[in-house]
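With one protein chain held back, the other chains of the complex are shown just where they sit.
Chains here go by letter, A, B and C, matching the order in which they are written, and residues are numbered from 1 within each.
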Amino acid sequence: MSQPIKLPRWVDIGVIPALNILAALAVSALVILSLGEDPIEALDVMLYGAFGYDEAIGYTLYYTTNFIFTGLAVAVAFHAGLFNIGGEGQAYIGGLGVGLLILALDRWLPWYAILPLAIVAAALFGGAWAAVPGWLQAYRGSHIVITTIMFNFIASALMVHLMVNVLIKPGQMSPESREFAESAWLPLGHEMFAALGIDFSRSPLNFSFLIALLASGLVAIFIWRTRWGYAIRTVGRNETAAVYAGIDPKKTVFLTMALSGALAGMVGINEIMGVQHKLLLNFTAGYGFTGIAVSLMGRNHPFGIVLASLLFGALYQGGAELDFEFEQITRDMVVVIQGLIILFSGALAYMFNPMVARLAGRFAAARGQEG
Amino acid sequence: MAGGGKPPAIELKGISKSFGPVQANRDVTLRVMPGTIHGIVGENGAGKSTLMSILYGFYQADAGEILVDGKGVIIESSRAAIDLGIGMVHQHFMLVETMSVLDNVMLGSEGGALLDAGEKATRQELARLSSDYGLTVDPDELISDLSVGQQQRVEILKALVRGARILVLDEPTGVLTPQEADRLFEILAALKERGVTIILITHKLREILAATDTVSVMRQGEMVAHRTTSETSADELAELMVGRKVLLRVDKKPAEAKGMVLSADGLTVTDARGVERVKNACFQVRAGEIVGIAGVAGNGQSELLQALAGIRPLSGGSFSVNGTRIVDTGHALDPHEARRLGIAHVPEDRHHMGLVTAFTAHENHILGHHDWPDFNRGLLLDREAAIADCAAEMERYDVRPPNPQLTAAMFSGGNQQKIVLARELETKPKLLLVGQPTRGVDIGAIEFIHNTLVSMRDQGAAVLLVSVELDEIMSLSDRILVMSAGRIVGEMEAAEADPRRIGLMMADIPEEAPWDGKAA
Amino acid sequence: ADFKPAVVFDMGGKFDKSFNEGVYEGAERFKKETGDSYLEFEVTNETQREQAIRRMARRGANPILGVGFAQGPAIEKVAKEYPDTSFAIIDSVVDVPNVQSIVFNEHEGSFLVGVLAAKASKSGTISFVGGMDIPLIRRFACGYVGGAQWANKDIKVIQNMTGSTPAAWNDPTKGAELARSQFDRGSDVVFAAAGSTGLGVLQAADDAKKLAIGVDSNQNYLHPGTMLTSMLKRVDIAAYNVFMAGKKGELKPGINVLGLGENGVGWALDEHNKSLVSEDMKALVAKAEAGIKSGDIKVHDYMADNTCPY
Partner (left out) sequence: MAESYLLVLLTLDATLRVATPLILASMAGLFAERSGVIDIGLEGKMLAAAFAAAATAAVTGSAWLGLVVAILVSVALALLHGFACITHRGNQVVSGVAVNVIASGLTVVLGIAWFHQGGRTPTLDAEFRFTEHALPLAEALRGIPVLGPLYYEVISGHNFLVYLALAVVPLTWWVVYRTRFGLRLRAVGENPAAVDTAGISVTGLRYSAMAIAGLLCGIAGAYLSTAHSAAFVRDMTAGKGYMALAAMIFGKWKPVPALFACLLFGFLDALAVRLQGVELPVIGVFPVQLIQALPYILTVVLLAGFIGKAVAPKASGTPYVKERT
């Protein structure tokens, strides 16, 4: 990214992102206005649809779970200076790993015994799918952006082939595997609440939400509190300094990509083991791409990513409500908003800096005169 | 003298230019008479390139006036400069490596929307220039296939084809072999004969004396003197370059050199492009002495230091530290192992190598030591330990502000350097490799850094110091090596060193050669 | 409670000029006749189906009609959660006590248009473009081939499927591409059973001035002059019946098979194609129709054994 103008920290992580999102929302509002609908009302509907009742909250958090995983994946790679656009494919293949494992074990083991193995499977499959582009970047000099894009398409073709020709449940139209034994399903949110004596409506929210929160915590610790995270950040910030410090940038790139893919692969836990309970096509539904927006918005910090995921979860869930309430707006509006957030929080991230810097300078000067 | 009643070809008045906090040019004035060769000398970072880039419209001055042929002009782009007949050969060539000589020469002066006509005309022009000045290059060759000397020829051709009457050459000989340099000066003489005004930037006094009519000296962004070449001497110019300010004298006892720590035997280092940057270097450094390497930047010192620190592989020779032969041909020592062997390294370029400017001070404090037990507790980094350690070192090294949580980029250059020094020196190294320890550092910090290095020596460390500041080398070193073009061309005890002699060696002139003011 | 029926359209949307649109027409007819409004939702991605159906149930809609086999699993799940709500699903069998499963004998309808195609073909080669390669579509194809061969045993039938994923329902460009390649190989009548993809097929036929056969709804009006006919799958009647039965509170669970006998399938003849269908074509189709109804002609059902004997 370009050279940012130096600003106070609170401006840099508070004011600027807020301005960027406001800009994205303002443009979205213009689009809604041009459709002849009321943006405020739309916002209201979306908020209600996302948080207004417990099923909605369940759905919001279910989407949030996916975004946390893909957002973390993009962020981890970013810390090593890598742009992983392949979250979509990695999540897809990660889900494949989960599905294959459960198909093999669901008759023998209960979910809690399968879960650790499934996490390993998701991480291994997703990780491998990212490690190859990582290796190619580190040792063969190919561009990570291009290879991860290509790997998305290859993943999709591979999955279609497997689902259509190999894994499809015989005698069935949709290319879907058989449903897993119920004992292998992750506990759903309402079941967990029920166990606590709380009444909660049914929704796809499931145990993996907790895994996602745990993963955010672990990633935060890993990146900022371990020597490996330190090595990753050093490579990302200054490769020459990394070499000077005895860190092998190539190895780091390779391993970071594997880790990034592993995180994206965890989408498979939520989708396959938690919600769909079978292998099917397109369960990634763009979550991998949204991870880019989530990561950009969350400023590559797990805490920010959880917040951004919640925002996107609310957008996705509340966006569905738009379909019901408005003649002219559909949930595709959410995609537009998402694109605008990527534009303003990512590509135009520093557009407001000079303006804010000027304001901040004037503000500081004014304060200086008073004091 | 030259020019008679004509106005100066170039006149700069009160030029100032800052890059953020760096003031590269401060109120600079310069007059160059038409048809003369004017030299500009100055140390690294004195602002020479910046000044010329302003004249060439590449940068815009913050303040000041430019007059060409006595008329005030505004040069808001290189296009404007070219139109005024100004051409420039940049220090770092501005060539497109994947394109042919012809394409590079034509770029910007294609003579029409289609290339055909322009190509033909340019070929003719190149042929003419070749016969006029002996500037011969195959127009169809790719730039990437040319030697550096030939590339420079292309740069000159570019300027001439665009009709330059005023030609600026920024350190043209830094990358040339002596033979190539001689050819260049013949060409410049021929150009001058045909009325071209030339501004020549160089570090090498021999070249100034041999080739120029007048000369200006820059120092820390300011123009400090103008001389007629025939009325000055190498000694005077060297003094002007280094400045009249008090030489920083370091109080130090004579060295008590003890056992051998570093012994290099035929060290050779080749860079990624296959160029030998260090050639067959043999030297020793003993415990308790500072050995300084003097030389113009880019003569292999950086590569030598990096090879010793395990960052670059050797392509020939070997060296040993404390009697252990640790590196063989083609076999890289890695920085980890180097640290384990007691080698500490203060790199020349703290921004690009020594620091991660986006990290906090305490994070930088563990750079290279991040996997040491001191800074780890089980799987986790022991941040508290790093912060505490960093805070203590900041106190001891007087880093201001002494705040370990502050981002490295927020410290001034001198304080950044102290952070690096603190990190490297506090490991109690047996061998300390130091590159440009005071580049861009303020006076107070320089003194502190110098004293620290001496006390390291007194505690028994072997110190290898690389610096382009001659007075720094002179005042710190117990023994001095001089490097030129990748070779160690001289070695002397500090006591018997004098700046003139070292300067001559740096310029790689045999000591016997008389200063006759003309090209050899 | 208020009577509030609901329909969840599948991907392609209610204006796909085909399958979903048929359902939409049935629902609209119901609305016009009874004055009762209904809830609707158009699914745009795979994960929305279950959510949309559940949302309808939660809002108290009853009955809830799911359109398309892909909604089967979602209907099954939600129907179990809402045992007091009635559901219906088209093109899939869901064995839950409060679900009516409506399936069509597509092979019978396809047989009829196969007869017409064979009769209309001058080149002796006809073709078929399927959507997603699934048994249901092969059932269309198989019936079509059967009918064509019954009418002309030397007929050559070229078959292509658009793809093996749900995306194959929504790719008119590819459909057109396939149709063109079939025309180039001699076909002069093409039958498209491919959802929105079929629109591209019909378009390509119009461009190349070949004959085309539509599917599900009556698509004859789309390209008058080149539309030979449309194989009707009366999802409109199915939808209308579901809503009507729901209104009366008598929507029965179980499997509801709609074949030729029940007027569930058929072929379209209207002002847009009457000039293309000659009297003896009509006569021959009528003969086939009678034969199927009487059982004299056995149309092979691909889905019975996953093979096509023709």
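The criterion applied here is as follows: contacts are C-beta pairs under 8 Å (C-beta built on N, C-alpha and C of every residue); 3 or more make two chains touch, one makes a residue touch a chain.
In this text, all values refer to a predicted model and were calculated from it rather than measured experimentally.
The absent chain, not drawn in this view, touches the displayed chains A, B, C throughout the complex. Checked against the full complex, the one of C:Gln71, C:Asn160, C:Ser217 or C:Ser230 touching the unshown chain is C:Asn160.
Interface note: of A:Phe83, A:Trp108, A:Phe303 or A:Phe363, the residue touching the hidden chain in the full complex is A:Phe83.
Although one chain is not drawn, the whole complex shows that of B:Leu12, B:Ile40, B:Ala61 or B:Met106 it is B:Met106 that touches it. Here one chain is not drawn; of C:Lys174, C:Lys210, C:Lys233 or C:His300, the residue touching it is C:Lys174. Within the full complex, the residue among C:Val67, C:Leu222, C:Met281 or C:Val299 touching the omitted chain is C:Leu222. Seen across the whole complex, the unshown chain contacts subunit C at 12-16, 42, 44, 130, 133, 159-164, 167, 170-174, 176-178, 180-181, 184-185, 196, 199-200, 203, 206-207, 222.
Annotation for subunit B: contacts to the undisplayed chain at residues 19-20, 56-59, 77-83, 88, 90, 94-99, 103-104, 106-110, 112-116, 118, 158. In the full complex, subunit A touches the omitted chain through residues 1-3, 5, 31, 35-36, 83, 85, 136, 140-143, 145-147, 149-151, 153-154, 157-158, 160-161, 164-165, 289, 292-293, 296, 328-330, 332-340, 342-343, 346-351.
FYI, only the chains that are shown with their structure count from here on.
The touch graph of these protein chains is an open line.
Distance between subunit A and subunit C, defined via averaged C-alpha coordinates, is recorded as 39 Å. The geometric centre of subunit B is 78 Å away from that of subunit C, both derived from CA atoms. Residues of subunit A touching subunit C in their complex: 55, 59, 160, 164, 171, 173-176, 201-202, 275, 280-283, 285, 320, 323-324, 330-332. Within the complex, the subunit B residues that touch subunit A are 309-311, 334-336, 338-339, 345, 347, 349, 352-359, 363, 366-368, 370-371, 375-376, 379-381, 383, 409. On the side of subunit C, the complex with subunit A involves touching residues 41-42, 44-48, 51-52, 54-55, 58, 69-70, 73, 81, 92, 133-136, 164-166, 306.
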